[in-house]
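Complex shown without one protein chain; remaining protein chains in place.
Take a look at subunit A:
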Amino acid sequence: MTEEEQVVGLVPKCKLVCQGAEGRVFETRYFKRRAILKQRFDKMYRHPILNKKLTRQRLGMEVKGMMKARKLGIRTPTVLLVDTETNSIIMDRVEGITVKDWLRKGKYTEEELGRVLSAIGTQVAAMHDGSLVHGDLTTSNIIVREPSLELTFIDFGLSFNTVAQNGPEDKGVDLYVMERAFLNAHADKPGLFDKALEAYSQKTNQWKSTFNRYSEVRMRGRKRSMVG
């Protein structure tokens, strides 16, 4: 065992690849496959029992969101095991790079860029039409595989199933989060989100209501940033 390798949730040879505020992501192996182990930790400032409950709930949101997305034809990693003792999800490691890195690398043709953005819009629309809200649609949470440009959505920890009357608002917020993520991570490339939204509008059959709420959410966001 090398220094950086550790045992997490009983799984040996885990190599840390990403340390976040709420969890850690490791690379490892699971039954002959390359795997990712995602461990969520209890936030220390919360009440311990509530804490445990909330962490478990987030774990549930993540795997349930993935299950729902798969049923709607969206690619997600395959969950291999969930360990509730250590709040870990072991899943397939997806080949490819994040859309964020892919955009930053910039080694694509206009046609390829168009294909990726339009696939993002279409697949988010498929999720939304199936009442699934992703909750964290950033370009780091979509993996693109080359050369097929096939997309895999990850990081469903904030996803949920929206109920009818909240649908437009929840989807509008989801789109707004996505818009902000594109603007923040790719400020040098304006117009990316608009291309994705264009494809979204063509695919969804709830465009009107979602778009109205999205526009409202956007206004609220702009007012807030003018005040703050």
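A few notes on this one:
Here, a residue touches a chain if its C-beta (ideal position, glycine included) is under 8 Å from a C-beta of that chain, and two chains touch if they have at least 3 such contacts; residues count from 1.
Keep in mind that, in the parts below, contacts and distances are computed from a predicted model.
Per UniProt, the protein behind the absent chain is "Kinase binding protein CGI-121"; the candidates were "Rab proteins geranylgeranyltransferase", "NEDD8-activating enzyme E1 catalytic subunit", "Kinase binding protein CGI-121" or "Rab5-like protein ypt51".
The chain not shown here is touched by just one of A:Ile74, A:Ala119 or A:Met178, and that residue is A:Ile74. From the set A:Lys15, A:Arg29 or A:Lys52, the residue in touch with the chain omitted from the display is A:Arg29, counting the whole complex. Against the chain not displayed here, subunit A makes contact via residues 9-13, 29-31, 59-60, 63-64, 66-68, 70-75, 78-85, 90, 92.
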